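Taking it in order: structure first as structure tokens, then the write-up.
Every protein chain of the complex appears in place save one, which is left out.
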Amino acid sequence: MLPEFTLSRPADIDEVLRELNADVVPYAGGTELLLAMKMGLLVPSGLVDLKRIPALREISASESAIVIGAGATHDEVARHELIQAHAPLLVQVEQNVGNARVRSQGTIGGNLCFAEPRSDLLALLAAFDATVLLRSVRGDRTLAMAEFVLGPYWTDRAEDELLVSVAIPRPCPTGAYVKLQVTERPTVGVAAVRTAAGRCRVVVGSVTEVPLVVAGASWDDIDADGIVAQVEPVSDIAGSAEYKKHITGVYVRRAVALARDGAV
Amino acid sequence: MSSATGSAAGSTSEIATTVNGAAYRGSVANRTTLAAYLRDELGLKGTKVSCELQVCGVCSVLVDGRPVSSCTYLAADIDGRTVETVEGLATGERMHELQRAFVRNFALQCGFCTPGFLMMSKALLERNPDPTEDEIREYLDGNICRCTGYQPIIAAVLEAAAELRGVGVD
Partner (left out) sequence: MTEREHGVVGRSVQRRDLLEKVTGAAVYAVDVEPSGTLHAKVVRSSYAHAQLVRIDAEAALAMPGVVAVVTAEDIKDLFPRFGHIVADHYILATGKVRYYGEPVALVVAETLAAASDAAAQVEVHYSELPAVMSAADALAPSAPLVHDEAFVVSPDESFTAMAATPTADEVLERDNVAHEVTLGWGDVDAALASAHLVVSNEGMKFPMLYAYAMEPYNAVATYTDHQLDVISTAQHPFMVRTDLARIFDLPLSRVRVQVPYLGGGYGSKSYTKVEPLAAVGSWATGRPVKLVLDVEEAIYTTRADSAEVNVRTAFDADGTILARDIEMILDSGAYADNSPLVVAKAANRSFGPYRVPNLRVRGRSVYTNTSPASSYRGFGAPQGSFAGEINLDKAADLLGIDSAELRRRNLVGPGEEILPGKRGLDADLRADLELLVGSLRRDASNAQSSGIGYALTASDAGAFPVSTAHVRLQTDGSVVVLSGSTEMGQGSRSALAQIAAEELGVELIAVSVSQSDTATVAYERTTGASRTTTLTGLALQRACADARAKAADMAAEVFGWPVETIQPAPGGVLGPEEKFVGFGEVIMRWFGAAAGEITGVGLVRRDGATQKMPPFWECGIVGVEVSVEPDTGQVDVRQLVTVADVGFAINPHAVEGQDLGAATQGLGAALFEELVYEGPQLVNPNVVDYRVPRMRDVPAKIDTIIVERRDGIGPYGAKGAGEGALNPMTAAVAIAVGRATGKWPTRVPLTPERVWRLLNDLPDDS
């Protein structure tokens, strides 16, 4: 049962910014927030609905970046022609987030702000060197993913800030994303991409508190055993730390092998 | 101007919506889920609730044609939107192709998950009128059926898709 709360539907971003505070929080797809409220983990006094602000759902491309409005749903991202043309790996990942309802309700911004560590997007966007744009009445901030995601369920977003958009630098890296997923969220997810500058980058997600980024000049520089030594997973219902370390190695090797072969 | 909804107390919202083609207008508590609104306010009890975590798919309905878990969707959010539930599938006495295919294929037993499967299948066929078996599995993987073992559901969706495309089945 949800607790009581107020609900407002601002027409534009400026109105949102005037309303946000510690108790009044942004609300979009609700796929994370409403569950947390049902379980009593979060008890905000008010929700500010972002779904009716078209600007927050826009997906556009500039010379230097693909910019995705934070309010775009996973499904909208996956089906957008710009994303399909320029970031096919993101399409592939977005098509496999949650289930079909979560993809049609949940937003990319909500996913990032919740900073659930077992998130495909946290790892992939880190591999893409994406940045997020935060806005408040105090001004704008642009943060790299590593600066934004500070820990499990913990971001650098201030209570009065709104995540407005995510920017992926162009040209988007290509490569592969593979994951082991038995339940609703991945146990381990690994992105392996080659950047426009020719660098090879591997990002390990889900198994760690925050995505682990490793880069090298060539795929041969990616040391799977070294990555396994660096991750410090916790034992839980999804698997023991020992097993998670083991499959981290397996999936790093798989991702690299796929990326080496030139997957999307 | 903020189009703030609800009373000064702020715990309710005014909504105007269309459910299965009928217009409704009224006040709902913000904490009311769409599932509760459909079942308790509108008496549309065909939509069921089970896991309450968006995992089982039992409560699936369509909002503006897109599938949502009505157990984790605010009734207030259907303001200005169109909702379709299992009660709206049939046209008068004529059942939807999916409904008939489910019956023919024994694609349900207890039937509790069925409204959700039907609505998800409708969403699938609207975006992909000719899905492969793998595409059906992928799209419906987020719906749980504990009775059938799923194979008859896959068969029913394939059959309904063929009928809707006018291919017909023998």
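Each chain carries a letter (A and B) given by its place in the written order, and its residues are counted from 1.
To be clear about the criterion, a residue touches a chain if its C-beta (ideal position, glycine included) is under 8 Å from a C-beta of that chain, and two chains touch if they have at least 3 such contacts.
Since this is a predicted model, take the numbers as computed values, not measurements.
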In the full complex, which of B:Leu89, B:Ala123 or B:Ala161 touches the chain missing from this view?
B:Leu89
Just name the one of A:Leu33, A:Val93, A:Leu163 or A:Leu180 that touches the chain not displayed here.
A:Leu180
So that we can see where the missing chain sits, which residues of subunit B does it touch?
29, 31, 39, 44-48, 50-53, 55-56, 58, 85-87, 89-90, 95, 99, 102-104, 106, 108-115, 118, 136-138, 140-144, 146-154
Name every residue on subunit A in touch with the hidden partner chain.
1, 180, 182-184, 235-237, 239-240, 242-243, 246-247, 250
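FYI, only the chains that are shown with their structure count from here on.
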Interchain centroid distance [CA atoms averaged], subunit A/subunit B, Å:
28
Of all residues in subunit B, those that touch subunit A in their complex
1-6, 10-11, 13, 29-31, 33, 52-55, 57, 60, 66-69, 72-74, 76-77, 120, 123-124, 139-143
Interface residues, subunit A side, partner subunit B - complex
1-11, 15, 19, 30-31, 34-35, 38, 46-47, 49, 51, 75, 98-102, 104-105, 184
